[in-house]
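Apart from one protein chain that is not included, each protein chain of the complex appears where it belongs.
Here is subunit A:
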């Protein structure tokens, strides 16, 4: 049975199945970016193993003129370059979809599908014929298939050549050889294969001013712009590239043009404990400091996080979440550190969490976290994840208000101390729970204090007296309450018509959620949504839940951690919140969300439109 080939312009999914270490990553990115340069939004996802060479890796490109930036689910064109995953890759192709493969050797033994359209091309043969160097044969195979795809999908080769010229500026030899490989692929298709296929790219104007960047790069720039001067970190996937990008941009923007000295300090610590320790020390001494890590790193840091909470020291932690627990899935995404971070450390602790939805917000929240840390004198977590952190995403340009001043918080100066202002390190002078601090070295005989994790009185004197302890921990709670008004507020999106259904989500779920809402509308299921941007929660979260009969909480972990956090913080009936959970390590898809919510609503046997409320 031959199924009609899929016909789609600017709306399809291409997936590349490669072997890690084969040099395919840059070629696949080149493919995605060339479509973007034609004005068509793309949303790529890099799915890679936790090793360097040999294991399977995939790169999925969603071409989406409508601008849906979440994963859609399903594959229209599979570029199957890895025999190891051949069978599984084949299964993912939508009926009527396309299989592109290297037919230099016979097809791998498998039960072949007759509902996909097979496009074979002797990539290895072409490369072996053209190149003598084994590495070149491997690397240029990737460029040759990009060239072939550009013919099959009608991608303008001029855009690809332009990308080459940008990438290999000043390296003419590399530029020439890449362009040559590109045209090897194009020429073969032109001469031997029917083209174009049913999937095509047509020039559009839907990208606009948006930028194409990954969250770790944007987060690093947020730290540069936000005035971070000290970064102490320890390598861990998927956060390492953030620290590395911070280093790159500091080298570019933070070297004094006169002295050649660095206006920053970056230390690759011996472990995560040392990295957070350095951040605590730097924060205590008045520098804007941050670390970047992932779940296992947070586990190691928790003792220091508790100290920073208790001793009230500004600390910024960017947690690029991955699949846990333990080593879990180091190179796959999840939102599974919500609990670990919200209540990190022993005793009664609560921490401020920020949840960026895309790279743009990684920039915004990283810079904001440095302000919040200074203002609140406490640890601030930026809760990004692998999906945002390591995948390039189309997003709003990065913006910076030149008039913006860094919020250094309540730091008492030598002049204020000299003027006789009463200084009690833990005195709640303003009723907001936030005390004044002094920096070491401020004044010869006023304002010094002793910092400790043990309890103390309002003047930082060691005290084991119950009332002093109560005073401090209650004040810390008051400070946490103050944070409610300082953190980004939740984003409410009302359905086109009144509805009894609501959905709460956060972080990287955002683009898939937006698309799912549209899909559900076509089934006459309308949802009001609330995107959480921070913890502590605004009271509007409780109001939102109260205003709906059923509230779905969509998240990417097994135990519905955000749902539990909401229940815990608002002390509300768990039955009011319905879990929608996705946790296989791949980014959540619009199809999954829409199907889950539709199924739940149908199984509840309730009308999808609340006639009473509509009236």
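The rule we apply is simple: contacts are C-beta pairs under 8 Å (C-beta built on N, C-alpha and C of every residue); 3 or more make two chains touch, one makes a residue touch a chain; residues count from 1.
Definition applied: contacts and distances are computed from a predicted model.
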Candidate names "Cytochrome bo(3) ubiquinol oxidase subunit 3", "(2Fe-2S)-binding protein", "Transketolase family protein" or "2-oxoacid:ferredoxin oxidoreductase subunit beta"; UniProt protein name, chain not shown: "2-oxoacid:ferredoxin oxidoreductase subunit beta"
Options A:281, A:328, A:409 or A:424, residue touching the unrepresented chain: A:281
Which of A:145, A:164 or A:264 contacts the chain that the document leaves out: A:264
Per the touch definition above, residue among A:444, A:477, A:491 or A:604 touching the missing chain: A:444
Listed residues A:118, A:273, A:429 or A:572, member touching the removed chain: A:273
Chain not shown: contacting residue from A:398, A:504, A:517 or A:594: A:398
Interface residues of subunit A (partner: the chain not displayed): 36, 207, 209-213, 221, 224-225, 227, 229-230, 232, 249, 253-254, 256, 259-267, 269-271, 273-287, 289, 303-304, 307, 311, 397-400, 402, 405-406, 438-445, 448-454, 462
